[in-house]
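Here the structure is laid out as structure tokens; the discussion comes afterwards.
Of the protein chains in this complex, one is absent; all others appear in place.
Up next, chain A:
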Amino acid sequence: MAIFSVYVVNKAGGLIYQLDSYAPRSEAEKTFSYPLDLLLKLHDERVLVAFGQRDGIRVGHAVLAINGVDVNGRYTADGKEVLEYLGNPGNYPVSIRFGRPRLTSNEKLMLASMFHSLFAIGSQLSPEQGSSGIEMLETDTFKLHCFQTLTGIKFVVLADPRQAGIDSLLRKIYEIYSDFALKNPFYSLEMPIRCELFDQNLKLALEVAEKAGTFGPGS
């Protein structure tokens, strides 16, 4: 049971707030000797596994660390280019950590506006009159819940498929947004939310929702 992340999208499709509350770790570390039996390729400024799925390393996983040194994009933290370093037989044996690539803030912005349009298309393709957009999207690893307010702001929560009580959590987040972002005199509408009280109360609400699975009626 877990709540993975929260997104707030304004009425134009811009991401104005994002919080990763819990990221399950799916990483695999392994020591390799010279000819590396995985095929790596550069994709979107990241080094990804293109072929050679084995031992928990899957196609699409990114190189996260080499010999314990973190990798940022195509370079390691100490400035070496990953593919060049791994192409040199003198550097082996080498221990590489693989895992699902983390979303960069740019990708989060892109995904948020992508959801904004999917939401609109979902309501256009409806076979019934007067349908809203996507309210809940289900996959085998997570469920995405979305609540759109009358003013067009969307609150999106990604949670474990078994997590209950997300609907009341979404309304609670709306309440927190009204109380601590809208009533903050320094907050300007439609702009990224940078309010300390909003942060604190949101984290608190997520904790409560995660533990209880649900809010009691009336809260």
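In this text, a residue touches a chain if its C-beta (ideal position, glycine included) is under 8 Å from a C-beta of that chain, and two chains touch if they have at least 3 such contacts; residues count from 1.
By our rule, contacts and distances are computed from a predicted model.
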UniProt protein name of the chain not shown, from "Proteasome subunit alpha type", "ATP synthase subunit 4, mitochondrial", "Armadillo-like helical protein" or "Trafficking protein particle complex subunit 1": "Trafficking protein particle complex subunit 1"
Touch criterion as defined above, residue of A:30, A:58 or A:80 at the omitted chain: A:58
Identified contact with the non-displayed chain, of A:83, A:121 or A:204: A:121
Selected from A:103, A:164, A:182 or A:208 as touching the chain missing from the view: A:103
Contact set of chain A toward the excluded chain (per top definition): 4-5, 23-24, 26, 58, 60, 100, 103, 107, 111, 114-115, 117-118, 121-142, 144, 158
